[in-house]
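Heads up, one of the protein chains got dropped from this complex, but the rest are sitting where they should.
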Amino acid sequence: MAAERSSEARVCADRNAVAIDQIVERYRHVRGVTEALCAPLATEDYVVQSMPDVSPTKWHLAHTTWFFETFVLLPSAPTYRSFHPQFGYLFNSYYNAVGSRHCRARRGLLTRPTVDEVFDYRRHVDRALIKLLEAGALGGDELLATITLGVHHEQQHQELILTDIKHVFSCNPLRPSYTESVGQADSPGAPLAWVAFPERLGWLGHDGAGFAYDNETPRHRVFGEAFALASRPVTNGEFLRFIDAGGYSRADLWLSDGWNAVQGQQWCAPLYWERREGRWWAMTLSGMRELDMHEPVCHVSFYEADAYARWAGTRLPTEAEWETAATTVDVAGHFADSGRLHPAPAVASPTSKLTQVFGDVWEWTKSAYAAYPGYHQPAGAFGEYNGKFMCNQLVLRGGSCVTPPDHIRATYRNFFPPDARWQFSGIRLARDM
Amino acid sequence: MAAERSSEARVCADRNAVAIDQIVERYRHVRGVTEALCAPLATEDYVVQSMPDVSPTKWHLAHTTWFFETFVLLPSAPTYRSFHPQFGYLFNSYYNAVGSRHCRARRGLLTRPTVDEVFDYRRHVDRALIKLLEAGALGGDELLATITLGVHHEQQHQELILTDIKHVFSCNPLRPSYTESVGQADSPGAPLAWVAFPERLGWLGHDGAGFAYDNETPRHRVFGEAFALASRPVTNGEFLRFIDAGGYSRADLWLSDGWNAVQGQQWCAPLYWERREGRWWAMTLSGMRELDMHEPVCHVSFYEADAYARWAGTRLPTEAEWETAATTVDVAGHFADSGRLHPAPAVASPTSKLTQVFGDVWEWTKSAYAAYPGYHQPAGAFGEYNGKFMCNQLVLRGGSCVTPPDHIRATYRNFFPPDARWQFSGIRLARDM
Amino acid sequence: MAAERSSEARVCADRNAVAIDQIVERYRHVRGVTEALCAPLATEDYVVQSMPDVSPTKWHLAHTTWFFETFVLLPSAPTYRSFHPQFGYLFNSYYNAVGSRHCRARRGLLTRPTVDEVFDYRRHVDRALIKLLEAGALGGDELLATITLGVHHEQQHQELILTDIKHVFSCNPLRPSYTESVGQADSPGAPLAWVAFPERLGWLGHDGAGFAYDNETPRHRVFGEAFALASRPVTNGEFLRFIDAGGYSRADLWLSDGWNAVQGQQWCAPLYWERREGRWWAMTLSGMRELDMHEPVCHVSFYEADAYARWAGTRLPTEAEWETAATTVDVAGHFADSGRLHPAPAVASPTSKLTQVFGDVWEWTKSAYAAYPGYHQPAGAFGEYNGKFMCNQLVLRGGSCVTPPDHIRATYRNFFPPDARWQFSGIRLARDM
Partner (left out) sequence: MAAERSSEARVCADRNAVAIDQIVERYRHVRGVTEALCAPLATEDYVVQSMPDVSPTKWHLAHTTWFFETFVLLPSAPTYRSFHPQFGYLFNSYYNAVGSRHCRARRGLLTRPTVDEVFDYRRHVDRALIKLLEAGALGGDELLATITLGVHHEQQHQELILTDIKHVFSCNPLRPSYTESVGQADSPGAPLAWVAFPERLGWLGHDGAGFAYDNETPRHRVFGEAFALASRPVTNGEFLRFIDAGGYSRADLWLSDGWNAVQGQQWCAPLYWERREGRWWAMTLSGMRELDMHEPVCHVSFYEADAYARWAGTRLPTEAEWETAATTVDVAGHFADSGRLHPAPAVASPTSKLTQVFGDVWEWTKSAYAAYPGYHQPAGAFGEYNGKFMCNQLVLRGGSCVTPPDHIRATYRNFFPPDARWQFSGIRLARDM
């Protein structure tokens, strides 16, 4: 339920004039990346929903298109004709304000429209939208803001396509590969160091330069004590020591709800790990691979991240701490464009500094996802997109190896329920000073 | 769970010599019919499992092939090489004796093997099996019996392919069509008459001439009082009077478990019926069509059949009564080969006689599915196929409009749980004399 | 859901004149027995419902009273005043014809009325009913028939009180005792012999002399082949050999639904058995006791009975076979009045004859519970009592060690779903000749 929501927010639009041709270029580029991501798929791969949180690739392709049709073309292009009268019903994700919709858990029952028809739908909308843009008929900032939002929305679904297809393939005893290119680790890893930050009455949230979702605003002051942050995420090898120390069978290490999840779902390792003849393997987007001990641990729930931190005598960072630290480094790392699509080992640096803050794995914080002080939910359909999920979820930060490179920033707030594991989610430790 | 089981039984093989070329011819024919049934499907249509009772078309194609590979080629063709080492696991339906298997409810999660690969699998097995047959290397009656069983098994899955794809399409708000040819009714129907049968100590079960499943044997004596059977099945129009008389809201008409089903699943009409602006429509293999009042009512559960009969002051027949009556008419009717794929209205006859005994709709009997006296379950895997389902199911007789024409006979016992509705199941009334 | 239903049937009343004082005497006696059964209970014991099939003792006491109030006093005693306006709602079991009712699964939530108030209710109704009887104001046979039915109904609830309190106590880690008197076995058991019966066109069902439930009628002819019946029920020791032979882990021994029950509910022994330090114990109405190998196995489901029979190379009897055999012996055995309340070992007899046909354990037959040919459901509320359960249940015969001694007969049909285990149900084997 939580998968595509954070993308869909009222854009805090860049108020500087944006040249139309830049918009067109950006639109074409992002739409093209989405379709390029589908190149390795067989027609059958587009259809399946392996659990309610997962959507079929076909649905992602159509839903992102529906966004532009519904929020740009139908209200603003007078001559535009809907591609199909029922697609509004089929491809609405969760916008109550826009009308009724197909049940999320039943997205995998739709054999029609076919994949070819969905690509036709994309072309139909692309042509109309580019025509609208090139006609210069856009009424003003609001429409451009909506298109910009739609582009970010589509990027979010690019990440979901990769995340979801990994889950679909993991449910198949044949363990198919999406790509051959997930290489073996090219680094022996790096030791863990601690980077200190002082007490502060600091600022949190987006300052308004460039695009941001509504939930990153308003920028506001937060007081925090001194803390230290780990220089890199927890590795598979470190997490394996937690397992070998009985981490999954010691109730005292777990939150109460986490312990219920461990027992009810019989967790004994991260999602996608399998033990075969005494050795650990994990499902990747290139199929099964033996576990690399230097790679960041991935596909852990908040409960596992929290339990690991407790076992290690540390804790998870708050999102304020994480953002304070993240603003000290560049937004750079291993993202989806590398084609690796798997977290990479840390690279040792001569000085102890923060590495892998962006990319590789989303980092669970200990902060419940909530409105920033002074936050106001936008009116209308866009008001539903972030605000209504502000309960029972935790914030993750920093993006992952399947996040588009220009989609992430220090203030970006991702959020998932504490038992979610199919995202590329990992652990960065913090501690009090 | 019940869908493919009755096919898989120890064959009571015809002990007369069967010419090999007849077997080859029959094998080719039935395998070809299966593939011809798939012609109208898009690749996406082969993948989806719309509920646990339904299997993807792709799975039916592979499972029927697996039957020949597992029970004929692997034991009897020394040079045969498996098409794929994991297909035995993926395409076993429920044969515990053959090893572990993929969970039934998760058949719809498999995007691979692709449809093309499944067709390759079919060709690989067909070539090997025909080669084996033509080499004359068959050891004896038992192998021929197994092949004969496999052919009947495949016919049963032909019916399931049509039954299941109808359900898959019904779950899609677009209500796709499988075929354009489901015509409007060509008959105004016929009045209902009663055909009487006297008290008798008669015989029930298959007499050994031609193929039969194990559950049709042994032939045995049964005593029965005089009874009468309706000349034709209950029609949509008749059933609608039951609905309009409040049939679905009167507890006194229902078995206790049936009433729980009505309330728990909120039944208010047969499966696939929809009320639109005051008129009744129903899903067919040609999409939505307004209800024809003269066609036999279809897609009703045993509970609905039983409640209707009680409301009408009658009852359902026992399977002994049904078989007694059926042996007085020819095995002829509307079957799958007509291409109509929908039950047809009765045709009035000058004399009151039984019509539509075979074809159109499976007819629920009031008999619990159980072993005939003296029945012995075959040893090995074939022993699992019929015997283990002899609990919590009711017998249906006569075949339907999606049954292959040469697959049915008067002694044929189909069986489903009392709440099953996705089969082409209808109602024929009986009464005491 | 199935527990109290078979009692509640239209009485096939004895048409001979019945003296009023005999009726009063019988009424007083049965009502008194019910209350005597409650003597060992603490107030707290009356309140709990340990699973939906179980009812609190308090509910049994009130429901049997409600029967007389609703079906005798309110329609026939003009001056009678209801004890409480809402008791009709609270203590209706499942009679849709009588109005809405308290949800069965929530009977254990009612702390009020208190136990004392329920006993007051009993006294209130008893006084009025005896007054009505003694006034001779009974209009005719029908009312006497209803009272007779109510008395049999109450006896059935006597059995349920014992059956249910055993389940309630078994859910308590303290494993309380209902009575101290369940003695150790007083017999070393007896070897199993087979008693043969010839082919016959015989009669099944009640002949009308004395009371019977509607489901035992009409008496009708049934043809059957020759068969043999085991001389005594299967013992704990015999069943333990089935367990030790891996009976609960061999799929080939089980019906498909039975195997699902074994796996889903993790059955590995009869209900109430516990393995402690290498030895088997079982819960009894006197608390935990080490298993006596010569006692009949008890608290097995139909699935377990069927699997055991298959493992033993035999089968369960049909109800026609059982009744044919049972009419050759007297209705005598270990019933509730013995106070033992636990099945006893067989006593060896010099000649191989049937023993323990009545009493000790209910014996599962392989017959699905269904209407006899020509059965007609009574009109009105009594029509609901037996007929509406004729689906998804199996017939048991012969009564048990908790059945009142004058409540059972050769034609008596008890019925429960195939997975029910909390009844005192056991196994008698049959085989073809």
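The first chain written gets the first letter, and so on, giving A, B and C; residue counts start at 1 in each chain.
Definition applied: a contact is a pair of C-beta atoms (placed from the backbone, for glycine too) under 8 Å apart; a residue touches a chain by one contact, two chains touch by 3 or more.
These numbers come from a predicted model, not from an experiment.
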Touch partners, limited to displayed chains, of the chain removed from view: A, C
Residue, one of A:A36, A:M51 or A:A97, that touches the chain absent here: A:A97
Option from C:T111, C:Q266 or C:T351 whose C-beta touches the chain left out: C:T111
Where the unshown chain meets subunit A, residue by residue: 1, 5, 94, 96-97, 201, 220-225, 251-252, 254-259, 302-303, 306, 366-368, 370-371, 373-374, 383-384, 388-392, 418, 432
Interface with the unshown chain - residue positions in subunit C: 42-48, 50, 58, 86, 89-90, 102, 106, 108-115, 168-169, 171-174, 176
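One rule holds in what follows: only the chains that are shown with their structure count from here on.
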Chains touching both subunit B and subunit C: none
Whole-Å gap between the CA centroids of subunit B and subunit C: 38
Chain centre separation in whole Å, for subunit B relative to subunit A (CA means): 47
CA centroid of subunit A to CA centroid of subunit C, Å: 60
